[in-house]
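Part of the complex only, each chain left as placed.
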Amino acid sequence: MKLGVLVKEGPYMHQAIDTAYNFIVAAMESGHEITGIFFYNDGVYNRCSTLEPPRDERNIMKLLSDLELKGVRLIVCVAAGKRRGIVNQTVCKVEEISGLGQLLELCITSDRMVTF
Amino acid sequence: MSEQEKTKVMFVCRTAPYGTVYEQEAIEAMVMFGAYEQDISVSFVGDGVFSLKKGQDTALLGKKNFSMAYPILIDDFEISHIYVEKESLEERGLSGDDLMTEVEIVDRNSLKQKMNEMKALLPF
Amino acid sequence: MLHIIKKSPYESSALNDAVNYIGQNDDVVLLVEDGVYAAKKGGKFEALLRNLTQKNSVYCLLADIKARGIQENELAENIKVIDYKGFVEKVVEHNPMTWS
């Protein structure tokens, strides 16, 4: 099945991205396709390139980059990002920044949309 | 595009305005979605119904009054339906007269039926 | 103490949690941000607020009710409206605790 993911909360502050990550890993292991993760609201902070968590804590930036290496598309909302300072200089990959139309596209192309 | 081919998406707005940015960013998404000729609807339940309260004046807060966008969503931005849950209004001492725009006031059971028809539900 | 309540009572336990700590004597309540929804006449929390105002002063912040389209005549009885300077005065008078 094709699964799209919407993440609305920031890293460390909320558990949302952790639940989303574990869900996505399990979905891929079960043979499902992740159409993309759209980061909206405070979710855009998950793709801030300067995160420096303590060494004994999970590195959310790295977990997400690993998903990207496995082919998962990461999309950071440009408008929500600008408002919060997640812009070209601060986002992990400039190509991830895109418009809200991509969220609608995920809704169209995915069999299910899950919000975290 | 035929009606059958359109994707049915519903924004489920459950948050009061101004205390958090959720409703403001939900509107920004509604406006964009409206441009893509899909079947987009919006429902207000719980504290979401406060978003439509008449007479919002944010001058003293120094924040933008984004509520002005609601009345033009249906006409200019091709949002198919705006539903407001009757029970949530009543619990908050509000009625249709307190709202800034014409909306469809529906009870929980009807709204639940409409949710069942959606392909995607986007909570805000 | 000054109990500052920031969340809507319909979606958060902040008001109820605070009420447990509002004493008889000179405790004062200030509703700000989405907390002001508690003070709306005809809403579910009107009775709780009426009880509270029997023994404690309850204020709500002018900027927050106006932003949310609540007029002063839509407030429950005995709720007093103050501006940011009034907020500062209350903090000067009482040690604040924020319930969010």
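Letters A, B and C name the chains as they come in the text, with residue numbers starting at 1 for each one.
Everything below uses one rule, namely that contacts are C-beta pairs under 8 Å (C-beta built on N, C-alpha and C of every residue); 3 or more make two chains touch, one makes a residue touch a chain.
Predicted model only: the values in this text are computed from it and were never measured.
> Using the labels shown, what formula gives the copy number of every chain type across the whole complex?
Formula for the entire complex, using the labels shown: A x2, B x2, C x2.
By definition in this document, only the chains that are shown with their structure count from here on.
> Could you put a whole-Å number on the gap between the CA centroids of chain A and chain B?
Inter-chain centre distance comes to 25 Å.
> Between chain B and chain C, what's the gap in Å when you average each chain's C-alpha atoms?
For chain B versus chain C, the centre distance works out to 27 Å.
> Any idea how many Å lie between the Cα centroids of chain A and chain C?
Centres of chain A and chain C (C-alpha means) sit 38 Å apart.
> Where in chain B do residues touch two or more of the other chains?
In chain B, nothing touches at least two other chains.
> Can you tell me which residues of chain A touch two or more of the remaining chains?
none
> Over in the complex, which chain B residues touch chain A? Could you list them?
Touch residues, chain B against chain A: 7, 9, 21-22, 25, 28-29, 32-33, 35-36, 38, 119-124.
> How about chain C: which of its residues touch chain B in the complex?
Residues 6-8, 10-11, 33-34, 37, 40-44, 46, 62-64, 66-71, 83.
> Taking the complex as given, what residues does chain B use to touch chain C?
Residue list for chain B touching chain C: 14-20, 46-47, 50, 53-61, 63, 65, 67, 91-94, 100.
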